[in-house]
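Once you've had a glance at the structure underneath, I'll fire off some questions.
Shown here: the complex without one of its protein chains, the others still in place.
Entry: chain A
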Amino acid sequence: MGADQWCDDMELNFSDSHMFRQVQHVLQSVRMDPFLIDLRDKDHYDFLLLAVDPTKKRSKDEMAVLVTILKALSEAVSKIDVMYHHALLHNIFTTCIWYLDLDTRDALLHLITRLAAVADQYLRECLQMLVNNFTPPGPYVPLMEQPRMLAKKKEIYSQLHETLKMISDTVPLASRMLKDVLNRSMPKLFDNKAKMLSFVECMLGLDTDRLGDLIGTTLFEKIVDLLTELDVNITWEDILQEEHNKGIFDMELEDLDDDDDNFGQEGTKALFGGNVCAEKLDGLMVVVCEHLKSCDRDRLFKEFGILKTIFRKSVLKVHKSKFAQFIMFYACSLDPEICGVDFALFLTDIFTKKEDDPIARMSAVSYVGSYLSRARFISADTVVAVLKRLVEWCIDYIKRDRDPVNQAKATKPKDHQIFYASCQAVMYVLCFRLRSIMDYPNLKSQLFQMPIESILMDTLEPLKVCLPSIVNEFLRQSRAARLFNASVDLPLEDIVESDLSKAFGGPNRLDMFFPFDPYLLRESDRYIRPNFEFWSLVKTTYSDGDDDELGDLDAPGMNVDSLDDHVEIDLNDDEGIEYSMNKMSITPHRSFYHPMAMSSDSGLSMPARIRPSVSPPS
């Protein structure tokens, strides 16, 4: 460390220790009423002030002088007085360390540590000064991408972390104040992207060891809040406009996924970008994912625990959130066996707990459905186990409903929202997973023992209320697998909602929420994509060969009218598949007319074949 170095320096070098004494003397001599100060001392003090002037540009020599003075000051912290040396302190606390070289930074940060430890009165300013330096100064921002600056950034961050750790070691209660300081300095929604990213990056760097245990929760809370805030500020209208400009409608772009490793240029063009909030969110997601990736196992468990609590508190019930929840998805994918399974159970627990509020429970069941369907890393065992719990819950519900006391109370579909939501989740998961479950005889028999049929054929008629696209796909697959044999009147294919489901809440209903629909942010997509199950790659029970699948999905003549305005764009890419894929992504279109219903739309990412026409006539 620099400290050792200068210790040695001092013993060898007379002029340094002379300087140290001089500085102490100067500090001491101006500790009095300004009128009484000797003019010579005043001059010396002014020289000191000038030397630590934060705005000054320095040559190499001047930098060396500054280092010596800073070292001298840290040897004389007890002489510094908040009253008489106010100007000096002000200069120190407003210095931007990004303009200084390595040694000078070391000396300055050492001084800051000393000041923070001496008395509470400097503590807040010291922390504030350090936190202010989380972000590079304005002129440096455009240069941040240069390799030279990246190295410098890394250096500075590690120095800042080291200093904050040191302060927290000597003043244990400082972490509480640090929370407060961070809270105030947290980037706001409208701050520029570079500032936001560097701040969050540096902030996450604090989340290690002991300091992480102390303030980790607060850090993540702030970051997740920021993510969700950005998230809800991206509307589907923005996405739609974006897509219009680019002339690309297909948002899922699952065709690109045909080749599993094809994450090339093509893939990026159609993903959603351009919107300011989305770009910021995208960058932040990269930073957070990168942080999670860098955690070792123990740390990851801790982080996961923290994230889970925060998720429950601030993400679960945010109906508009589209991307922020993918933090959980990514965290789970890093440790599928423990975190991945834990998250599924955690959501199921929320859902089955009577004490929780209905909105959270509805949301939780949507999350479970979407999570089990989309997370590639979740094993079929887990899926079956969770399904079993959901089915059991449904059976209980029906039994309770038959109770005359309850029956009188609830007659409308809306009263049974939570039941329908769980039925829908079960069907949705099976659409994605049925085929893979069938591959394991033991799981298959478990699944066949579940009274799924009796639930779906119940007098509450979930098949009529749930989303027809899901119901149809489910029926088709389960028939092929002989899971479900009863005959039902299929809901008409080309209506979005049956009358019943309309009565149940219309487009705003909560159960039409599929939180883990395809991820649309460009940069951070690479973290999510490898573990994400795309519908186009799902093997269904009715298609055995991989190649038939696209044939199955291909739906000539279907819903063409609804896609009128897509057609010209489809022609841009002369691929047959493109057409069918487009129809998986009419999402923004519909929500354009029902802005409130965004998440419900995303539920329609089922195959085009069963995708009902939803676009209003244009």
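Just so it is clear, a residue touches a chain if its C-beta (ideal position, glycine included) is under 8 Å from a C-beta of that chain, and two chains touch if they have at least 3 such contacts; residues count from 1.
Throughout what follows, contacts and distances are computed from a predicted model.
Think of the chain that is not pictured: of "NADH dehydrogenase [ubiquinone] 1 alpha subcomplex subunit 8", "Small ribosomal subunit protein bS16m", "B-like cyclin" or "DNA-directed RNA polymerase subunit", UniProt labels it "DNA-directed RNA polymerase subunit". When the missing chain is restored to the complex, the residue among A:Val118, A:Val318 or A:Leu345 that touches it is A:Val118.
Among A:Ile112, A:Val171 or A:Ile452, only A:Val171 touches the chain left out of the display.
Among A:Glu75, A:Glu221 or A:Glu533, the one in contact with the hidden chain is A:Glu75.
What chain A contributes to its contact with the hidden chain is residues 3-4, 7, 11, 74-78, 113-114, 117-121, 123-124, 166, 169-174, 176-177.
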